[in-house]
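Some chains have been omitted; the remaining ones sit where they do in the full complex.
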Amino acid sequence: MSAAPPSLPTLGVGERVQDTFLVWDVEQRTQADGNPFVILHLANATGRLPTAPFWATELTKVQGLAKGAIVSVIGEVAEYRGGRQLKVTSLRPVPRGMADLARLLPSVGEVEPYWRPLDKWRAQMAPGPWKRAVAACYDDPDFRRDYERCPASTSNHHAQLGGLLKHTVEVAYIAQAIARTCGADWDLLFAGVLLHDIGKLEAYRYDGIFETTERGALLGHVVPGALMLERRLAELAPPLTDHERQLLLHLVLSHHGQLAYGSPVRPMTLEAEILHQADTASAVSANMADALRDPSNFPEGAAQSRSIWSLEHRKVWRGGGA
Amino acid sequence: MSAAPPSLPTLGVGERVQDTFLVWDVEQRTQADGNPFVILHLANATGRLPTAPFWATELTKVQGLAKGAIVSVIGEVAEYRGGRQLKVTSLRPVPRGMADLARLLPSVGEVEPYWRPLDKWRAQMAPGPWKRAVAACYDDPDFRRDYERCPASTSNHHAQLGGLLKHTVEVAYIAQAIARTCGADWDLLFAGVLLHDIGKLEAYRYDGIFETTERGALLGHVVPGALMLERRLAELAPPLTDHERQLLLHLVLSHHGQLAYGSPVRPMTLEAEILHQADTASAVSANMADALRDPSNFPEGAAQSRSIWSLEHRKVWRGGGA
Amino acid sequence: MSAAPPSLPTLGVGERVQDTFLVWDVEQRTQADGNPFVILHLANATGRLPTAPFWATELTKVQGLAKGAIVSVIGEVAEYRGGRQLKVTSLRPVPRGMADLARLLPSVGEVEPYWRPLDKWRAQMAPGPWKRAVAACYDDPDFRRDYERCPASTSNHHAQLGGLLKHTVEVAYIAQAIARTCGADWDLLFAGVLLHDIGKLEAYRYDGIFETTERGALLGHVVPGALMLERRLAELAPPLTDHERQLLLHLVLSHHGQLAYGSPVRPMTLEAEILHQADTASAVSANMADALRDPSNFPEGAAQSRSIWSLEHRKVWRGGGA
């Protein structure tokens, strides 16, 4: 089972499957005659595939299965209304501890290529408050282990294991390009890049299906990031000055750019404005690229997509390149 | 000087004044011939009064005076364009330590009548996390000394020494009335009432003219309140549970009701919703009452006011009562 | 049949039911084979329960039944997809005049506890225009009979028989608390509380399922309230002055607070502002409390609800109390 997981988006009709999957969702429906049936949506790191229905007489097979369960499955891919589904012949729950989550969840893959530039840039920071503030998080192995697994959202841009790390690198590259045009303080800005989304470590759960935690639901991710930063800065000796802490907290709090997008203050410094621009550019262009890649957004054969939720209900156009 | 300060809003033309005042503003203007002149806006706890102009030849008298200075003044009230101004015959700076700020700043007066109901309700809280969380602030004499002086805003509703305390009592009374209609958890709600605005202690400066601090400008007052709460809760032993802390922080963060008004999350619990409703009702009705009381809002003799900034540019109507 | 109606939300599977119900809705659906079937949604004062489907061969049993019909039913509660439905063995229309609507419609129950404080406060009003204006409605037994039955909305907050009366009492309590903080004219404000929603008597139909009338659809409920008030005031001798009538009409017209919420003018007096705040606080906190109590808002086992229409699409969090 250490082999690569079967590629769910590309398995052909008739192919046989025997592997471990994550139950991404349990769809309960009813026939017109009142009899219930269930469809499982199975996932692994490569994507997702629905099963054929478990009819009323087969419901015992899926009894007790909930979102996030892990199952060992044997089955065969069948065609159904122009789509594909997995006809399951055997299904058996797998204890969580025995599964390799990296095989089951969407992932950016190896994280080393993302750590490398970030750590290089960190090494180049001038000694001072920004470098020390960053180290308070990024020198901590526990922080790094969480950070390199956390997704950047539960179902929107970079919703993958490692997605937050990948997003951070993208924001850094874009912020660097903007900073050069207007003479911003790179060390402060880069500290903002590294710290702006740390609240997501507490706002999301990603040890199975991606979900919002109670903390994330009640507090969002922006303020938990500020709270986490204050806790870690409180342990620094000598401490940062009030002024320095406030500039860093301002970067974290204002990075959504607008009050209506959940930032309690708008960017007031050049570095905060650039961080917001770079964060938006990384998120929106990732959403656009994802939307264009996903065939389910397009009516059959169409170049113009359906209205896309993650792009403020815009439609997109594929075949953009000549 | 321990006598009551002279009543600036009601001093008659011709009356002589000899007292200490706060320089609320220094208005620098220029005559058409290019010669500069200065008007001081003097304040004490009763209100404000402008001086007659200090002409070019008298500017040495006001040299070096800035907003927030304290001055000992002798003068006489004169009429000017249907208004009043103070013709100053003597003006002398007073060192800050030697002045009694309570005589110089707008104030709610005695704070004891506001502490009494709050402390009575605190005593009635059931032992538990909400009572302990409140005690972490309200049992601290330093906290109380700041809280009973802090204004609720720098220039909007309850912009007076003690204004925050008065506002807190109002919110408590209103929240109580709402809670009764829908069965909310009063102890949790009352904790929210007491804690929702504590960030203003760090966001405002009120040891002279009221101003926003750097912390207030860069972080607002909502998040500093959450940060202060976390710091104080961190010292409790045994600690509150994560769940309990999150419910309290949610009350603080969501009390503006809308993202566009600076709350990073909207109210999701019954108590958070009630707190928001009560906070708004106290603030808006205070703004409305203040606007109706202030004659400068009304063109001479008019029942309909000018557009009022603090009421979203509404006009108000005086003579509302029959 | 004078016994309490069976509790539809709590009847257990297997229990037998024999009682009169209101047909809240007639759901017409079709099987995939093209055959139609019908599900009735039965209601009484305790809540609602769907029937099992009436299949094509049984449609004669429900022929001619429309929303709002009253039926005598015998059946048994069955389980269905984790929910409950009523398997109907006998169903017979009941003439409207023979049914006790109070047993069939959601209701606040006894209205006397709501009249008591309102009438006490009315008795305490000083003689004068506000007391007389209120009496023009509230001394009329016909008005009272309608007012104590009318719901406060057809499907939103306080959508129960007597809901308008209950809402009025809540608004009065909250308005009182706000008025105390800012010195409003209580008699005028209380008149506004009693009169602000009288247009709902004409805008809603509540002699069966709750519906909007033609008047309500074409004119809303705010302006019909103003029109009704003018008609009743026209019969007073001596009449109120123009000024007095205008202050009262302003309270009625402005109580939604914003033009975009259907008030043709925004509140311009202190009493109008307080009425708006209290009306909103009663409505929104009732919506929030209702949403938290309704298990159908929550995915199974979840603490976070689905998006709630009546709360501007917010999600709410249950388990708010510690």
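Lettered A, B and C in written order, each chain numbered from 1.
Operating definition for what follows: a contact is a pair of C-beta atoms (placed from the backbone, for glycine too) under 8 Å apart; a residue touches a chain by one contact, two chains touch by 3 or more.
In this text, all values refer to a predicted model and were calculated from it rather than measured experimentally.
Copy number for the full complex in this structure file, with 3 chains shown: 6.
Here is the rule we use: only the chains that are shown with their structure count from here on.
Chain centre most remote from that of chain B: A (centre = mean of CA atoms).
Over half of the residue numbers found at the chain A and chain B interface occur in both copies, marking it as a same-residue contact. Here the spacing of chain B and chain C, counted between their Cα centres, is 41 Å.
We define each chain's centre as the mean of its Cα atoms; on that basis chain A and chain B are separated by 44 Å. Residues of chain C in contact with at least two other chains: 304, 315, 317.
On the chain C side of its complex with chain B, the touching residues are 128-130, 170, 173-174, 176-178, 180-185, 188, 241, 243-244, 247, 250, 266-274, 277-278, 280-282, 284-286, 288-289, 292, 304, 314-317, 320-322. Of all residues in chain C, those touching chain A in their complex are 29-33, 37, 52-53, 80-81, 303-304, 315, 317. Of all residues in chain B, only 214-215, 217-220, 222-223, 226-227, 230-231, 242-243, 246-247, 249-250, 253, 259-265, 268 touch chain A in the complex they form.
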